[in-house]
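Note that one protein chain is taken out, while the other chains of the complex remain in position.
And now, chain A:
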Amino acid sequence: MTLSSRQLINTALLAFLALLPFFTDWVGDSFYTGLVARILILAIAALSLNLLIGYGGMVSFGHAAFVGVGAYVVGIGTFHAFEDGVDWMMNGYIQLAFALLVSAVVALTIGAISLRTRGVYFIMITMAFSQMLYFSAVGVETYGADDGLSIYSRSDMLGLIDLNDEKSLYYLIFVSLLLVLFLMHRLIGSAFGNVIRGSKSNEARMRAIGFSPYKYRLTAFVIAGTIAGYAGFLMANLNDFVSPDMMHWTRSGDLIIMILLGGMASLFGPLYGALAFLMLEELLSSIPLTIGGLHVGEYWQLIFGPLLILVVLYARNGVDSFLPGARKGS
């Protein structure tokens, strides 16, 4: 099997990510390991959202809610372990199982209702549901309300892997990304993926040839929500902190921007998009320029906005359109 130049670039990127902690060790600055770990977690969330948006044509505007749900499971578990001495709630495997289960159930509920609508209505209703979760989190005083919850101890994986070790946590995140990429690859090429893509392409014809797209779309919604919940589990452990802010609709918007930046017609697009998004944020906000007493870096979004418009207008598939073998048109 020979690799196309596109596959070579993807492989090179993954190899770089695999070796990153050693580079930062060498430089002696672990800040970048933390930054890239955050990027990879967001890439996992964006990849799961791209199953809905890129392949299924379902523009869900509330995906960050599932990340928040997964993260809160860890936060709440640790909270009760510390405050009430419920030790089993520290157990990382139980936390993980609940993070997946709860986000799946929430996705099932939101999806079952939202997927009865189309287009702008679907966008609005998914956003509304995520805002409901956001305000619920803001309202619960026990779990810190607005201020969120500090996580005093990371999930206890019973010695199999030590999440307090930054390098171990990084590799857990990296391997998770690889698994999610592989899962998406298989999913998109499967009979199920065929139905999801067909329903985006031409729903009327799908019904005419005998498919009921709703149940397949709902399944995709639950799969995507569950993976996002998993991203939340990782995020809580990385940040040692959860807050309602993780679920705010603007966070969902960030995930969509990552997909747009990276290219929604490709498997790796969301990964490139997450990298581009956070790198740009990091770069633009550290521009050392001062005009009339204003630090340009503080207003990085003023530069980011027009850039995004250019991407949408001239590079429909974002980063993906600059890679060799990009699909022309559409």
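Simple rule for what comes next: a residue touches a chain if its C-beta (ideal position, glycine included) is under 8 Å from a C-beta of that chain, and two chains touch if they have at least 3 such contacts; residues count from 1.
By definition in this document, contacts and distances are computed from a predicted model.
Peer 1: Would you kindly match the missing chain to its UniProt protein name, picking from "Sarcosine oxidase subunit beta", "Anti-sigma factor antagonist", "ATP-binding cassette domain-containing protein" or "Group 1 truncated hemoglobin"?
Peer 2: Hidden chain, UniProt protein name: "ATP-binding cassette domain-containing protein".
Peer 1: Would you indicate which residue among A:5, A:202 or A:286 is in contact with the undisplayed chain?
Peer 2: Missing-chain contact among the listed residues: A:202.
Peer 1: Which of A:11, A:136, A:190 or A:290 sits in contact with the chain that's absent?
Peer 2: Of all options in A:11, A:136, A:190 or A:290, contact with the hidden chain holds for A:190.
Peer 1: Residue-wise, where is chain A in contact with the chain that is not depicted?
Peer 2: So the residues of chain A touching the missing chain come out as 186-187, 189-195, 197-198, 201-202, 204-212, 216, 219, 330.
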